[in-house]
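Below is one structure, written out as structure tokens, with a few remarks after it.
What you see is the complex with one protein chain gone and the rest in place.
The block that comes next holds chain A.
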Amino acid sequence: MNMIVTPSSSATPNGTTRPQVRIVIVGHVDHGKSTLVGRLLHETGSLPDGKLEMLKAVSARRGMPFEWSFLLDALQTERDQGITIDTTQIRFRTNSRDIVLIDAPGHAEFLRNMITGASQADGAVLIIDALEGVRDQTRRHGYLLHLLGVKQVAVVVNKMDRVDFSADRFKEISDEISAHLNGLGVTPTAVIPISARDGDGVAERTDRIRWYKGPTVVEALDQLEPARPLEALALRLPVQAIYKFDDRRIVAGRIESGSLTAGDEIVIMPAGKIAKIKTVESWPATPVEGRQGAGRSVGITLDRELFIERGDIIAHAGTAPRETRRLRARIFWLHDKPLAKGDQLLVRCGPKESRATVVAIEKAVDPGELSSSENKAIGRNHVGEIDISLSNPIATDPYTENPRTGRLVIEVSGRIAGGGLVLSVDAGQRAVPVDIVPVESALRPDERSARYQHNGAVVWLTGLPASGKSTLAKALERRLFTNGGSPILLDGDTLRAGLNSDLGFSATDRSENIRRLAEVATHLARNGHIAIVAAVSPAREDRATARRIADTAFREVHVATPAEVCEERDPKGHYKKARAGALASFTGIGNDYERPEAAELVIDTSKRTVAEAADEIEQMLKTSGVLFDEVVDLAANI
């Protein structure tokens, strides 16, 4: 026996590390998976003292013969049902590998758990009963392994004792499964005759299988290759969060592939903004010098202030992922309700999430049958290929180019309902901005502040149509200008005539409209101007986006004129048209305006004059540090 076993991991006192390979054991229920695992553990002495004796005693107490599978079925419930419920991770060592073994159940009900387990596997052992041969579930599991990208599959033909260790029967099964796997593009690394119950072929080539010349199960496991190095691929750092716990603005995430270091030129997708990495932050010692590679959870700071949000992907310019609103994926489905064309979903690609619609179902396959079904829906535990349309653009890679970023999960009602691999993306909505180099202004913000007597800001007026936003915005603009400031009015309707003329009034287009307004306004604010935005902006989420973009420069003013007053005013005649049904998607007469919960200021224009309202805004801008009082010490604001 060539196996060294410890009950724990490779964290040894001398700190040696060995390649770790994660293995899943799959196959038809009752073909002996748990028995094989129990046998492997026993043969290699990896069981805790007394465990075997205890289980034997339990079996005797219940009047049942001892089974090797009891070792894994330590749960009371499992013994009651006679099947394994869920994956259990077990560790042991072969000559050159640390193996993490995931015992996978074979019962059809628990297929989703098998997928959960198999998804973490670098290799697989597919088990087949020598008496029963290749069954539906054998084929299904083989297909799922292929689907999940597990290429290294060792086949064991178990219960050889029940076919008198017949070399002919072994060859028959070996040929059938090899042909099946080859058809899926998977070449078995070995096909091994064993008796898990008696131990033949597990760690030893016994006399009873002397006709067999290949590796034992242990030897086959020792030959499995660990996953290929992700560091060799292009940089992908999906952003998990932006932290501002102190004066640092840290972009945090885990490097999924490639590597980075301070000074790297990066591009932030999908927006395509460019920046340089200023520092790589850490704790307790910081900053960190040198390159950080795939797998590290890092925090970086950038050389300029950019709007970045959770889900963005940081890459190197030139090797950025593609941005898309449309992709094709090969998925497995785990939800009770079949997935059909037109279904609304939530797609997660790393930390990025987007609402999505199933545009087309190209294939729907029952993995046991391996035939495409006629009905264009993907049933539970079935697989398929689908086209998805995303409401927010995401940056992703085909899984063949990047196994980490090229996969996604699908959520239904807040619960993971399926997963899949990105086959292709509809690229090209935006060229990857390799040649864009933002030019910094020649002026410093404090030079402008000194002249205008104010800092840059975004004053965001939100409220129902005809609530008085534009009137108020114009009054404020005049007031600030008269005082020597530099206000600029950005009216929603005015911008729709030009910059945003390609946008309609769908929820998606409205969001994009707000995003553009916020980006333009923020640019102005960064350059010392006070951008006054007047826009209905009914969606709370969109306004939250605007606040994130403008960050500390954002001042939200809710123009909270009562709805009936707005409708009575109706200077543009919109309410009248909407009541007549001639204006679809009009905010105001429905309940689709989401009131701000924490605006810097709330103003009801039905209760005060325009001048009074402008006074209030001016006061708010003073108290919140945008406008300087006459006596202000300028240096203190620099």
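Rule of thumb we're sticking to: a contact is a pair of C-beta atoms (placed from the backbone, for glycine too) under 8 Å apart; a residue touches a chain by one contact, two chains touch by 3 or more; residues count from 1.
The working rule: contacts and distances are computed from a predicted model.
**Student:** The chain dropped from view, which UniProt name applies: "Sulfate adenylyltransferase subunit 2", "Sugar ABC transporter ATP-binding protein", "Iron complex transport system permease protein" or "2-oxoacid:ferredoxin oxidoreductase subunit beta"?
**Tutor:** "Sulfate adenylyltransferase subunit 2"
**Student:** Among the options A:Ala167, A:Ala252, A:Val359 or A:Ala563, which residue touches the chain absent from this view?
**Tutor:** Checking each option in A:Ala167, A:Ala252, A:Val359 or A:Ala563, the one touching the absent chain turns out to be A:Ala252.
**Student:** Of the listed residues A:Arg322, A:Arg407, A:His558 or A:His574, which contacts the missing chain in the full complex?
**Tutor:** Within the whole complex, the residue contacting the unshown chain is A:Arg407.
**Student:** Since one chain isn't shown, list which residues of chain A touch it in the complete complex.
**Tutor:** Residues of chain A in touch with the missing chain: 6-13, 15, 17, 20, 47-49, 58, 74-77, 85-89, 91, 112-113, 115-116, 119-120, 231, 240-241, 243, 245-246, 248, 250, 252-254, 259, 281-286, 288-297, 299, 310, 334, 348, 351, 407, 409, 414-416, 419.
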